[in-house]
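Missing here is one protein chain; the remaining ones are kept as they sit in the complex.
So, subunit A:
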Amino acid sequence: MSDKTLTRMDLSEAIFREVGLSRNDSSQLVESVLQHMSDALVSGEQVKISSFGTFSVREKSARVGRNPKTGEEVPINPRRVLTFRPSHLMKDRVASGPEG
């Protein structure tokens, strides 16, 4: 595994390279794409990107948790969690691993 970590900077660099926008505009566009996706999810919408994957929000009900160290019971409030389901295309491209 190459163990490299990409960031927003690498994504905007790719836009700069592929589309030819300035680095500044490229990084602002990366930001607005993430912002629009986040806003949709916060409003409870699903975000479905074909051939990439689907982000959906799930409601979790309240339950009693336990501090694994002390064994103490703690209430866990109802909350909303985000799940990502990769597309078949992504799964297939990732499955063989870094050497594949």
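Rule of thumb we're sticking to: a contact is a pair of C-beta atoms (placed from the backbone, for glycine too) under 8 Å apart; a residue touches a chain by one contact, two chains touch by 3 or more; residues count from 1.
Going forward, contacts and distances are computed from a predicted model.
**Student:** Just to verify: the chain that's not displayed, which of "Chemotaxis protein CheA", "Molybdenum import ATP-binding protein ModC", "Carbon monoxide dehydrogenase medium chain" or "Integration host factor subunit beta" does UniProt list as its protein name?
**Tutor:** In UniProt, the chain that is not shown appears as "Integration host factor subunit beta".
**Student:** Among A:14, A:62 or A:76, single out the residue that touches the unshown chain.
**Tutor:** Of these options, the touching residue for the absent chain is A:14.
**Student:** Provide the residue numbers of subunit A that touch the chain removed from this figure.
**Tutor:** 1-8, 10-11, 14-15, 18-19, 21, 26, 29-30, 32-34, 36-38, 40-42, 45-53, 55, 57, 79-84, 86, 89-91, 93-98
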